[in-house]
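Inspection log for the structure reproduced underneath, given as structure tokens.
Other chains of the complex are left out, but the ones given are in their true place.
Read from first to last, the chains carry the letters A, B and C; within each, the first residue is number 1.
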Amino acid sequence: MKFAIVVNEGPYTHQASDSAYHFARAALEGGHAIYRVFFYHDGVHNGTRLASPPQDERDVVNRWSKLAAEHDIDLVVCVAAAQRRGIVDAAEKKRHAKDADNIAPGFRISGLGQLIEAGIRADRLMAFGD
Amino acid sequence: MLLHTVNKSPFEKNSLDTCLRLSAPGSCILLIEDGVYAALAGGAFAAQLQDGMRARKLYAIDADLQARGLDPAGLIDGVEVIDYRGFVELATRCDQVQSWF
Amino acid sequence: MTDEATAAPPGAVKKFMYINRRAPHGGNYAQEGLEVALIGAAFDQEVSLAFIDDGVFQLKTGQDTAAAGLKNFTAAFAALGDYEVKRIYVEAESLARRGLTADDLMPLMYEDEDDDYAEKPLIEIIGKDALADLIERQDVLLNF
């Protein structure tokens, strides 16, 4: 079965990203596919490579990056939500004349259409939020 | 038949209340994160939840119960404790999933 | 994985319901939820919106966000009729609990092209059991 996952909250402040991650892993272990993980609202903050959480805590961002690399998962950060909140890739950096970007490996920035499309293509859409 | 998830404490927020009001009889309800506090046998929402369970099946995530120090023996009767594999299995078995934040 | 609206595989029409449960201005879920509904309308799916709990406040008449310095995104609800969204469900129990009636809600309309473009109301107030039934029959549920 194909799952799409929506993450609406950033790391640490809410458990939403943790639950989404554990669900994604369990789905993959169960032989299912993750069609896409879409990061919306504050969920875009899961996609920054500038975080340095304490050594004795989980590293939420890296966990997603690793999962994406190992299982070839499409991690999409919503462009409109990212612009409001300061998540930037190379293209956005150029477009908005910023002097830095901060997107983490394995994430890409794209439009809300990716969320709708995930809803159409996946068998189940799982949302995790606050 | 839908799977409804609830991730908020009913003592703080109205998510469980709305889930019970708007989930059709026959639905499955899964308590995750702070949602698991709803199932405390001695808590103020025990009766409302027990009433909703007459027509619905109730589940709770083991890892979220453990993190909060909640012993399954202290929960209302009939809650099935599952792990994330069980969550995935429930999601495949139900037609769709509705998340109440 | 293109971002075009046409990426939807032809024939795969699903029932999308956007469930709005938040008050409009205290947080951004409501505004960003409407953005999804407007984008989603271009995908030729069967789209409806439901307003539940504090979400009913999104449709309140007379919102003026100037002094608060916020964007009055709720003005865009008037455009939903042009976006092929034909059904906006408002839960009767949520309205009643807040002391609101149909008269407190924006008079949203659409033109029914199957009925000589007659202007018809977009909003339908329905009870909780009917709404539970409707939710049960959706293919995709998105919550804001």
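One rule holds in what follows: contacts are C-beta pairs under 8 Å (C-beta built on N, C-alpha and C of every residue); 3 or more make two chains touch, one makes a residue touch a chain.
What you see is a predicted model, and the numbers here were worked out from it, not measured in a lab.
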Total chain copies in the file, per protein type: A x2, B x2, C x2
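Just so it is clear, only the chains that are shown with their structure count from here on.
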Pairwise touch network: line, ring, star, complete, or other: complete
Whole-Å gap separating chain A and chain B, where each centre is the average of the chain's CA atoms: 26
Gap in Å, rounded to a whole number, between the CA centres of chain C and chain B: 27
Multi-chain contact residues (two or more partners), chain A: 8, 125, 127, 129
Residue list for chain B, restricted to those that touch at least two other chains: 96-97, 99, 101
Chain A contact footprint on chain B (complex, rising order): 7, 32-34, 63, 83-85, 87-89, 91-92, 96-97, 99, 101
Partner chain C, residues of chain A touching it in the complex: 6, 8, 40-41, 74, 80-81, 84, 110-117, 119-121, 125, 127, 129
Touching residues on chain C, where the partner in the complex is chain B: 19, 21, 52-53, 91, 93, 128, 131-133, 135-136, 138-141, 143
